[in-house]
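Below are the structure tokens for one structure; questions will follow.
The complex appears here without one of its protein chains, the remainder shown in place.
== chain A ==
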Amino acid sequence: MMDKTLPQFGPRESMEYDAVIVGGGPAGLSAAIRLKQRAASEGTEVSVCVLEKGSEIGAHILSGAVMDPIAMTELFPDWKSRGAPLDVEVTEDRFLFLTEKKAYKAPNRLLPECFQNHGNYVVSLGNVVRWLGAQAEELGVEIFAGFAAAEVLYNDDGSVKGVATGNMGINKLGEASANFQPGMELHAKYTLFAEGARGHLGKQVIQRFDLLKDRDAPTYAIGIKELWEIDPKMHQPGLVIHTAGWPLDSDTYGGSFLYHLDNNQVAVGYVVGLAYQNPYLSPFEEFQRYKTHPEIRKFFEGGRRLSYGARAIAAGGLQSLPKLVFPGGALIGCDAGFLNASRIKGSHAAIKSGMLAADATFDALRAARQSDELAAYPAAFKESWLHEELYRARNFKPWMAKGLGIGTLMVGIDQLVLRGKAPWTLRHRHADHECLKPAKESTPIVYPKPDGKLTFDRLSSVFISNTNHEEDQPAHLTLKSRTVPVDINLEKYAGPEQRYCPAGVYEFVRAENGRDLLQINAQNCLHCKTCDIKDPTQNIVWVTPEGSGGPCYPGM
């Protein structure tokens, strides 16, 4: 696209900043805020802008979420009086092992620390991020929502120069329409990538600078979430329930969360590790089925579903964390992969990593440096509580990947007996896309039909995610090869993209000539990035659509 229009309309205009931050989530906004705070306290100026591809800050944010306020307190010691939307303190923790009909509650004294949530808050991360956005603007950060960073720009010496926003008004054929507006170049002394898990530019930077050298393969999960308004009689603000077990088989890593917010709202979701093997597995349908469990459905009967969404989650932990810096910038938040899988929490880590990177950036700027490596950031991370926390949690996901039985036992030993200080570190040996077994070695799974009250189909779900993309634009889900979807994905793996995509983007249809065809309904895309991760031959490449496209979550 870029190449077609640049000769015609280029060169693009550019704007200069000290720091450009790609992504207005908890990591990006915290970094922006920290930069401005440091500048204010030291009486200097620093120019910072944040690019957000969602139509507003928070539009693409989706998380459980239970938030550990530790990093928020470091960023804003007075967050309470500033009115941060951390209102519902966790009042009760339940961990349930589910079988098809029964639920067994784990005694709280046996729960490792990572599953204990006292002192934490049930939040809508979307609302927290909107609040952070307002704080950032007040401090003078320029926030550009509705603009996707589509391209990394490099200096002649190979260091990152900044990013370019995508062109607007390109039609389906890749040509400029009447309303065409070329992208802008944003040049920066340092560029921080904060796109979240499997960031589209982060992925390119990781490859270009070989940042995963000597690290384990990154591994991910998909989280699917619904927001409900339930019967007030069943509502218990601050109640936090996690489950493991049914409906997943014991070899598949995954589990659920169910958080009671205020105003009779409940956030419920399901997380499935993307290293799953059976191509017939559908995370979306596992989630729908999970809600029918007697211990779970009781909360939702008589309630109504308000919203829906999905997002891939970085779950590799410390072993899979890439090198964080490269000449001209850094990866922060889950663009690097700071989520603590054992606590299923990442927002505190995102905020902390953003602050650490911002400190390193500010110090470098003050020393009149630019476009070099911010070595102080990984060094500060190593010394931080975040490193300590991730170190303790490092074996959780690898143990759980060995199955629920042994996983639970070994996590118990690892966390309760050894307190995370085990003398071993388990490795992630395979990338998620390498894990699928051929369909003929796998058992098809028959999922129950949705009832439209408690369980739903994909399309009615996508509808309430407020997802929209400008219709006349090229599909942003690109294929390296046009033949691979049918010849390999459908032939060998029974078309897994139809099942792992939580938005019904991928459909195999039969053409008039009797040939199978992959149809891509790009307009449905929730920007979860699961296809980019799980596609067995890595043939699907997610790129940014026109800015402001995608979901518009109402506080997920």
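Here is the rule we use: a residue touches a chain if its C-beta (ideal position, glycine included) is under 8 Å from a C-beta of that chain, and two chains touch if they have at least 3 such contacts; residues count from 1.
To be clear about the criterion, contacts and distances are computed from a predicted model.
Enquirer: Could you check which of "Electron transfer flavoprotein subunit beta", "UvrABC system protein B", "ABC transporter permease" or "Cytochrome bc1 complex Rieske iron-sulfur subunit" matches the UniProt name for the chain that's left out?
Expert: Checked against "Electron transfer flavoprotein subunit beta", "UvrABC system protein B", "ABC transporter permease" or "Cytochrome bc1 complex Rieske iron-sulfur subunit": the hidden chain maps to "Electron transfer flavoprotein subunit beta".
Enquirer: Considering the whole complex, which of A:412, A:450 or A:554 touches the chain not shown?
Expert: A:554
Enquirer: Using the touch definition from the top, which of A:144, A:257, A:326 or A:542 touches the missing chain?
Expert: Considering all chains, including the one not shown, the answer is A:144.
Enquirer: So which of A:56, A:295, A:363 or A:516 would be touching the chain we can't see?
Expert: The one listed residue touching the chain not shown is A:56.
Enquirer: Just checking the interface: what residues of chain A touch the absent partner chain?
Expert: 13, 15, 55-56, 59, 124, 126-127, 130, 142, 144, 147, 165, 168-169, 178-179, 181, 184, 186, 229, 264, 306, 463-464, 466-468, 552, 554-555
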